[in-house]
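Below: one structure, written as structure tokens.
Omission of a single protein chain aside, the complex is shown with its protein chains in their original locations.
Letters A, B, C and D mark the chains in the order given here, with residues in each chain numbered from 1 onward.
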Amino acid sequence: MTFSGEFLAFMGLALVAIIGGVLLLNLTRVVHMVVALIFTFVAIAGIYVLLSAEFVAAVQILIYSGAITIIMLFGIMLTRHNDESESKAGKWRKFLLFLGILGFAIAVYLGIYNFNIDQVPTTLHENNTMQIGQALYSKHIIPFELVSVLLLVALVGSIVLAKKEDKEADKE
Amino acid sequence: MNLHAILSILVFSPLLGIAVLALMPKDQEKSIKLVGFLATLPALLISLAAYAHYLAGKHLSDFSVSVEWIHFRGMNVEAPYFAVNYELALSGFQLLLVVLTAVVATLASIAARYVKKEWKGFFMLFLLLEVGMLGVFTAENLILFFIFFEVTLIPTFFLIGKWGYFEREKAAYSFLIYNGLGSAVLLIVIMILFAKTGTTNINILKDILADPSAPVSGDLKLGLLIALLVAFGVKLPIFPLHSWMLRVHVQAPVPTVMIHSGILLKIGAYGLIRFGMGLFPEQFDTLSTLIAVLGVINLLYGAFLAFIQTDFKMVLAYSSISHMGIVLIGLAAMNEAGVQGAIFQVISHGLISALLFFIVGVLYERTDTSLIGNLGGMAKGMPVAAGFLLAGAMASLGLPGMSGFVSEFMAFLGLFKEMPWLAAVGTIGIIMTAAYLLRAVLGMTFGKSHREFTGVVDLKGVEFVPVVVLMLLIVLIGVYPSVLSSPLQATLETIMPGLGG
Amino acid sequence: MSFETLSQFNWSVMTPEFIILGVAALLTIMDLFMPKGQDRRILGWIGIAAIAAAMVSVASLAGGAVVSILDDTFRLDSFAIAFKLLLLGGAGLVMFLAVSYEAKDGMEEYRGEFYYLFLTALLGAMFMASSGDLITLFIGLELLSVSSYILAGIRKHNLKSNESAMKYVINGGISTAITLFGMSYVYGLTGSTNLLAIAQSLSGLTDGQHVYLLGLSFLMIFVGLAFKLAAAPFHMWAPDVYQGAPTPVTAFLSVVSKTAGFVIVIRILLTVFGAATTKGPGSMPILLDMQDYIAFIAGATMIIGNVVALKQSNIKRMFAYSSIAHAGYILVALTSLSSNMFYSIWFYLLAYLFMNLGAFAVIQIVTEKNGSAKIADFAGLYRRSPGLAVVMGILLISLAGFPGTAGFIGKLNIFIGAFAGTPHYVLASIMIATTVVSYFYYFGVMTQIFFRPAANEDRFKIPASILVVLIVAVVGSVLFGVMPNIALDFMNNNLDILADFFS
Amino acid sequence: MSSVPASAFLALALILFCIGLYGALTKRNTVIVLISIELMLNAVNINLVTFSKYGMAPSITGQIFALFAISVAAAEAAVGLAILIALYRTKKTVNIDEMDTMKN
Partner (left out) sequence: MENAWLIPLFPLISFLILLLFGKRLKEASAYVGILLTLASLIYSILVLFERFSEPTYVTKFDWLTIGDFHLTAGFEVNQLNALMLFIVSLVSFLVHTYSKGYMHGDERFHVFYAYLGLFTFAMLGLVISPNLLQTYIFWELVGVGSFLLIGFYFYKEEAKAAAKKAFIMTRIGDVGLFIGMALLFWQTKSFEYSDIFAAVDAGQVSGTMITLTAILIFIGAVGKSGQFPLHTWLPDAMEGPTPVSALIHAATMVAAGVYLVASLFPLFSASHTALMTVAVIGGFTAIFAASIGLVQTDIKRVLAYSTVSQLGYMMLALGSAGYVAGVFHLMTHAFFKALLFLAAGSVIHAVHTQDIEEMGGLWKKLKLTGPLFLIGTLAISGVPLLSGFFSKDEILAAAWEGGHPVLFVLALVAAFFTAFYMFRLFFMVFTGEARGNQKHVHESPSVMTFPMIILGVLAVVAGYVNTPWFGTFLGDWLVDGNEALAAHGHHEGPVWIMILATVVSLLGIYLAWLIYGKRSVSRNWLSGSGDMLHTVLLNKYYVDEFYQLTIVAITKGISYFLRFIDTFLVEGIVKGITGFVQGLGATGSKMQSGQVQTYGAVAFIGLALLAVIYALTGGYLR
């Protein structure tokens, strides 16, 4: 392992991503948590770039750091909750969960820590977007169309559920 | 005449009654009861006709029927299908049980005159139960047997739970869970056999299992037999699987308990003989000592506990346990005398317990009690009922000239050949049987009467029918046992070679 | 890819999906343009007609060769046809329930959505049955899930409905993440999302490290998908969600969604892990190696489902546990991995479809009448409506697995598989013992119906659509219990799943 | 070739997955729970994208898969939030531990 620029970039991004995640767990104010997570999302986008997935990185920034975070913030604002968020969950549950996650992580880590495959040069970074587009519109046309239905459903569903009824509005 | 359809007609004839009942308005008590009674008659007549057919020297195999039914997907190319056919047949043994079932069912339908509510539902379930029982005894393959076996379960659950006495629901649950477990174990056995051999036809299975190259090892067979012993042990019942049966016998309504103790318990014995002994003769031999010990324990356990009961129904319930011990004793002997004795006991106890439970039902109807202490001196007010009760008790305690003796005698005779010491211990049971039955029956009929029996009516009218018919049958078997033994010879001959005896 | 390439495929095999998709879109538009006050039941009936048409078209496809479109992203094989029939049948009956479901608690405005969301959910389920590509399977799964989340929460002024949906989303999200995490490793080890290609490249797997990772991903995928089956350990959402969701949705979740879950589990596990070897070509597949884990999950599921159901006082919760238990039974068939596994699972799901949907139909009637879903509300049903009581009795008996009903034959099928070959005595014993435990709660309902006095003597009005469900359910339960060969022969003669599942 | 081994990316994904999971199962605010789930899905995406470059047979499919996962995650987040808002209207809370009206 050499200390190349790529490595440094990875270390930095990974650090940011993890710190963002840890902050998510440890901050007390909800808005702060979301903001912390934006760092993570952006860092992940950076990771994608490192992995020759520029288009995915762009989508990541648009969707996650942009759309999702924003609607989450909207959600937080709309629900006017008290800002403090402190879980009352039982200590035992947390402890067991922690153990479980630790166990799971170790088990998985044992599977991946020396995951090395003779790497072949890829051409993913060349015309990345075009490659994706071609694949999407040829091989993956069916799931692609299906996702459109899914998004339609999500759209309709969100409207149905979140819409303020006239009656209700009157009441308030 | 094509006789192959007869058995199906026999088994499903009560369905006709169900259909008629379904169309009747539910408040017509009299006509519902009449229809319920009439609906049991076809089965009775056909079964008697079948018996006559046998007496006329014709073959019972005339009645066999086999129709393709279910094809389960097989496991490999050689056995593409796991076929289950719709197969009914009669052997001598089965014939007797079918006749017994038809008789007791008809008489129980007379006893159903004491049902106080929802007659329509009662009779529909009752007739469904009869279908199940008739099917159990005619089924020629294990799956079909199991199906009918379970068909008896549900109507009985309702008959107990809805029309029983005070703790009926608990009794119904006890019944359901114990028998459910028993049938679950049975199902495991059946399915293992089915999966291993690809057939459930009893006769084919017998041949396959007798073949040493069968895909069923000796250990597995032993395991299966033990499982069968548990499965039918619940039904029989064998100590310590009996406690459900006590509750049922105390809480179930009269007709149900007549059917239950008269026939349903016998399914356990039938299963043990037909499948336990029929399919696994060698293993049965290995276990014979265990079975004999269980039989003796049952016999004595039931007898000693019956000795201190205060409720006559409990006495009869424990007495059933005790008498089923005799069945086990006979089976464990593994010789003709023993097995024949066991079969006799099955039939004899069916008749006797039906009789006794009917009389108890009559008494309860009149006096609202079945406690021995409350009934003391009842012979004063109801001499005829008391007389029949005493006669029934005598039959039950194995008085010669009545059916109980013949069976007890043969069962013990058989065991005395194989395990004399165990048999000798078992004979204590004969003494105890006399002791507890006399204690209970004399306690009820003899002695000073504790209450006025002035308003109480003795047996009358149609009530005589069950009592007299059952009594006559009991005496007939006791005096002329060949009515049973001659149809049985063929059955015994098919079982015995497997026993190597 | 040009139009020519696309048009070379036989798109007609997707007719059922097109019908559902088209009608879903049609309903959306109709809903949009219909006057506000107008009764939208008509949309439901259209939906039912669409499902019927789709069923006919699926049935007409039976018996043909395997058709694969676009690298298996759509795949029509016997397996797909068989299970699509179940999904469509289940969804059709659920639609009948939905049509008569009384809209309240904020869903009055959204009856139209209520109907077509069922259709989109069904569409997702159908793709789960009919694809050989991880991405498509995943999207189908999510389409089903997201539609279900909305359906569960559609009574938006009802706290229970909201809660139910919320719990469903959270657990569903976690399960999705876990499943995907597992899938990502599968992809990583093969570089493909096409199941057959994956199987191909894994069939020579020798590297222990990779096998290990694949085993882990097996566990992740299986546990993640266990969420859809409501199998242990991912079962706990079911009681809460079932209780809170509108009854037709509960029925949908317990039947269609569960069936779809089994479909995807079988598809992925058998194709991928059935082919992946442990020690090089010809060695034992990972799936067989992991059999014990499936068995463990199956056993735990049966025990938890049946035992906890004993303590329920709410009928819908009780049925949630019951459905957990039934998932366990079907997992026994999966564990056995015998060659009749497809048939036993299919038949069991068929039987389960009839008996469970029928039961939910009764539950819908009773709970809507009483306004609550306590088991005690069934007291005296026999007096109030003998017909309904008898129907419920038959269905409960079928659920309990008594002979004469389809439930029994289903169990027999599973047992044959469990005992043939390497016998699974322990698992079969657990299955049968827990079945006996289940008698307690099924007959507990019967006790209420038949033995207990009624609180009031109000009669029930049974809407025509529910009547249809009841009749179909009872007829199906009894018919397939007495003449199971109608279904088994259909399977044997027209759909040779074994032959074309892996090709 | 590359100086950063594939396992490093995978480990990062694993860590983020675990963080997300822990957050999803312990955080009290439902919005955060939903976001945590998004984080888990993000971790999956890292895996997918990593494998699309460093996998057994590198291909663009991994990125496609990641894109689909992102869109699904977005849909799920939207629906989840909508449900939360509906719930908030009836219960006036977003605390997940207060959603316990249904239990045995």
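Basically, a residue touches a chain if its C-beta (ideal position, glycine included) is under 8 Å from a C-beta of that chain, and two chains touch if they have at least 3 such contacts.
Computed from a predicted structure; not experimentally measured.
> Counting the whole assembly, list the visible chains that the omitted chain makes contact with.
So, spelled out: the chain left out of view touches A, B, C, D.
> Of C:Asp77, C:Glu142 or C:Asp240, which sits in contact with the chain we cannot see?
The single option touching the absent chain is C:Asp240.
> In the complete assembly, which of B:Ser8, B:Ser243, B:Thr286 or B:Asn374 touches the absent chain?
Only one of B:Ser8, B:Ser243, B:Thr286 or B:Asn374 touches the chain omitted from view, namely B:Ser243.
> Among B:Val115, B:Leu264 or B:Leu305, single out the residue that touches the unshown chain.
In the full complex, the listed residue that touches the missing chain is B:Leu305.
> Of C:Val272, C:Ala379 or C:Val437, which one is in contact with the hidden chain?
In the complete complex, the chain left out is touched by residue C:Val437.
> What is the set of chain C residues that contact the non-displayed chain in the whole complex?
So the residues of chain C touching the unseen chain are 166-167, 170-171, 174-175, 178, 208-209, 211-212, 215-216, 219-220, 223, 226-227, 232-237, 239-240, 278, 293, 296, 303-304, 307-312, 437.
> Across the whole complex, list the residues on chain B that are touched by the chain not included here.
239-240, 242-243, 301, 304-305, 307-308, 335-337, 340, 377, 379-380, 394, 399-401, 405-406, 409-410, 412-413, 416-417, 420, 423-424, 427-428, 430-432, 434-435, 438-439, 442, 445-449, 480-482, 485-486, 489, 492, 496
> With the missing chain put back, which residues of chain A would touch it? List them for me.
89, 93, 96-97, 99-101, 103-104, 106-108, 110
One rule holds for everything that comes next: only the chains that are shown with their structure count from here on.
> By the contact definition above, name the pair with the higher C-beta contact count: A-D or B-C.
If we tally the contacting C-beta pairs, A-D comes out ahead.
> Measuring from the mean of all protein Cα atoms shown, which chain centre lies nearest?
Centroid comparison flags C as closest.
> Could you please state the distance in Å, as a whole number, between where the Cα atoms of chain B are centred and where those of chain C are centred?
That gives a centre separation of 43 Å.
> Centroid of chain C to centroid of chain D, CA atoms only: how many Å?
For chain C versus chain D, the centre distance works out to 25 Å.
> In chain A, what residues contact two or more other chains?
In chain A, the residues touching two or more other chains are 108, 112, 114-115, 140, 143, 147, 150, 153-154, 157, 160-161.
> So which bits of chain D are touching at least two other chains?
20-21, 25, 34, 50, 55-56, 58, 61, 64, 68, 72, 75-76, 79, 83-84, 86, 89
> Enumerate the contact residues on chain C facing chain A in the complex.
Contact set of chain C toward chain A: 1, 5-6, 21, 24, 28, 69-71, 73-74, 106, 109-110, 113, 117, 120, 123-124, 127, 131, 133, 135-136, 138-140, 142-143, 146-147, 149-150, 153-154, 156, 165, 185, 188, 209, 212-213, 216.
> Which of the residues in chain A come into contact with chain C in the complex?
Residues in contact with chain C: 107-108, 110-112, 114-115, 134, 137-143, 146-147, 149-150, 152-154, 156-157, 160-161, 165.
> Quick one: which bits of chain D touch chain C in the complex? Just the residue numbers, please.
Of all residues in chain D, those touching chain C are 13, 17, 20-21, 24-25, 30, 33-34, 37, 40-41, 43-44, 47-48, 50-51, 55-59, 61-62, 64-65, 68-69, 72, 75-76, 79-80, 83-84, 86-87, 89-91, 96, 99, 101-104.
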